[in-house]
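Left out: one protein chain. Kept in place: all the others.
In this document, chain identifiers A, B and C correspond to the written order of the chains, with residue numbering beginning at 1 in each.
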């Protein structure tokens, strides 16, 4: 039987663990759910620092070759798409080289460790004219997409508030080892870029552009045991941050991130309040969206839970019967599906997906928050 | 690189839609998550009534051949495992033939439309000596497995109550078309076998054997439009049932199923109360288990939610980071993984998985409930 | 300033603790909230077994006299309303005497320990021609009353299901002392009459008359320490029950009660499913009602929480601002307010409140459940 899927796209994946593994998983999962897929993918190269582990992962997901030098991946003319899931410090060089080589690029968030780094990447992507995307995968959760649909349709009316928090307990233990997230050079920042960037992208996605920010950041644990030396090493990046967002259209909001919230594991939650209604989301219950519409309950209090699993919901009918929830990885599958369709059609991933421009703008807001935290001043957001 | 997985098992899948599609999906997903898998699978034959659709599905999931005659599937010596996801009326004949041919068999629930049919299948499986399993997939949800672990470890003490309900709204519309579920010959019964069998298996899995049942059943919509004739056809099977369960060890419980619960989509929920604690589960929030342990809160009220996504939870660490939920399909992936391991090792799927003996016992309880509903009498459960 | 309230009604209260204390509290609270009250009450006599404690309670709530002989209370011509909150065995004699003396009577549930006892009380009340009421106070919770309003208005359409459970942990400890609830002569039955009677009244209030029942009951702890003897005494009444209800209009349901549910304290919850919607209530969150209306979400899953504290809700605006919840005792205040208005107007408390006829019918259903549990047979409900 002839497979009626679109063109074949050679993929090179940088980073075999964490989000990299999730992407590898998603490439394989995609055509099982979205058939025919917008494009076939050929998993050509997997690149990681630990050669043995990379080879093992390559075998598991069916990559044709495994290596430990990203330069080889970028040099391979068969690789049309660089999927960069490496740590923050490894975002720029491979992406720039790939863009320079005329490849499409998917870069895991954050795009850069600073506004300047993100701007260079954005500029290079624009210059390259290829398809570029930043891995703000939560845009691709059905409930988040439904939230965007409802807001875009005007169901909430003028937006007054956006409040979001990403809280987990991953560094609650003061003896949890030092990682690259605590290294300013390697990470840029920690809670802000790792957790907060998702919130800022969601704010921009659902509500619009922040005009100014104030806020504060904290290091709660001054040093942590460094596995490579056996000694404690000074923590250089934020364990937590709080920021007030003032949006260009007058809405007022807050974003906050922390790795110090006992009992919270992936508590990425937000609330949007508009003139006609309210939306509430929590990643730990990702198949639901809570809603209150003034039209439904003019004088009332209380939220309506929506199981976002119906045929008329975003990506509805693609997975399981209504009420049978999906997992976190569908955000990756939907993201890649959208990216492949964009590549196949030669169009940008915007406005549904996040481009390098979105990645750059997120970096601008992050830098503004860091500056506000450092100086204690309201910092205007200028892109 | 040499794949270090176990032996290769030829699979023939009967039923390309619904649970069949979910199984096909799970065969492909399994080695992405459990690596090396306990056995490699070769998807040899997919069999369905609609030839075109079956061929399309075969292509999508990589089956080598597609056909519309199950006899060919059973006759293929390369097929070592029959995975029977056909409608209820098509469970017995293919399974019996496959067992007779010395194949391993996974039969979707319910095993039979009646106690007699299920017994014949059980007897044949025992006689064949191959590995046999019934698709009670909810055993393989992390939260259900954690519930079993807690009960088995004695954390709940002596069990007093098991209450469970499976409610959706799939036939709430009186003009929803007649399906084979409303046909007594084809289905056996409807809410009882389709929804209730899951509850009965869960009751047996977590608490033990029912000794006697009472109850009632209802048809709310006497006839439905038959798409094949354009006329309304008499509904012959139960739209809903209620049953009281009296367990051999003294516990008292209730199971209920309905397709007439507005706002409920996959509301398979249960509560277990024991001398030392309580457990609550709801399939619509499948990543959570709610618990109250007397030891934790001697005099108190209220439940503790457990996000069943930790490394030390069942199948923990196999999927995503803690707090990042999984979807309904993991029940299938875990089920098939357990089945393949049993086949590779030449051991039964019990006690973790459901054997044909479990399928038979579930049928005995279902028949007892129907008899109790019909006669208004308490019916003893004799296996 | 002249108090514009209605006539003054002399009240005699039997039972100074538990529900009796809550009633005393409610008489005093009522005119603070409902002003002018439908009638003024004069708290004339409080009667209890423990003379010292009764005198103390009388002082606290402003009763004019305290005593330990109910006969004196009934003999007092100034007492126009007997409020009988004594244990079950003390319901009949004082109520009968009061009715015989032409007094109005409020009798705490259950009306009688058996169908026969309840019938005698019902007959006497009808013969007396005074106002009679049974203390099914949950009818008077705003959320329950809203549920009734929605059902009565047809918002749920034809009712298919009513399921309710009353679960607490009050006898989970096998060494909790023997009380009169475990004494068959004193209590009639335990979980059934104490907890189940509320559920049965709610079923009748919201859905209609049960036509037949099946079920089972259990004693989990065979004996308990008797504080009066220091020895263990045999438990004679049910620790828990399960019953299937078949309603006259075809609806199918379940009621269950237990004192053996760890972590549950006052978990009186119910769900009603109709052709157009679903309602869910839980006493442990008594200010909320959860609802799904097909009209609001035609194809969807999920419930909408309603904070039942709005001005247009039952008793709305009488208590606190919207969203500021009320406590359990408002059920008593509303109940007494309704009773006093009925007395003042010389009209029965039906259909909003429960009459002795309702109390009798509840007893009939309870006896039917006990018979069904004993015999294993479906028992028809004949009033």
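Just so we're on the same page, a residue touches a chain if its C-beta (ideal position, glycine included) is under 8 Å from a C-beta of that chain, and two chains touch if they have at least 3 such contacts.
Treat the numbers as computed from the prediction; the structure is a model and nothing was measured.
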What shown chains does the left-out chain touch?
A, B, C
Where the complex has a chain not shown, which of C:87, C:325 or C:348 is the residue touching it?
C:325
Touching the absent chain in the whole complex: find that residue among A:297, A:326, A:340 or A:365.
A:297
Looking beyond the chains shown, say which of A:240, A:268, A:332 or A:370 touches the absent one.
A:240
Using the touch rule from the top, list residues of chain B that touch the missing partner.
288, 296-297, 299-307, 309-312, 322-323
Which residue numbers on chain C touch the omitted chain?
1, 3, 22, 24-25, 28-29, 31-33, 35, 55-56, 58-61, 168, 264-267, 283-287, 307, 309, 319-330
What residues on chain A make contact with the chain left out of this view?
160-161, 163, 165, 167, 169, 172, 174, 212, 214-218, 220, 240-244, 246, 250, 252-254, 256, 258, 260-266, 271, 273-278, 284, 292-294, 297, 300-303, 372, 376-378
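The definition used in the following text is that only the chains that are shown with their structure count from here on.
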Far-end chain from chain A, centres as C-alpha averages:
C
Could you put a whole-Å number on the gap between the CA centroids of chain A and chain C?
54
Whole-Å distance, C-alpha centre of chain B to that of chain C, is 41
Of all the residues in chain B, which ones touch at least 2 other chains?
264-266, 284
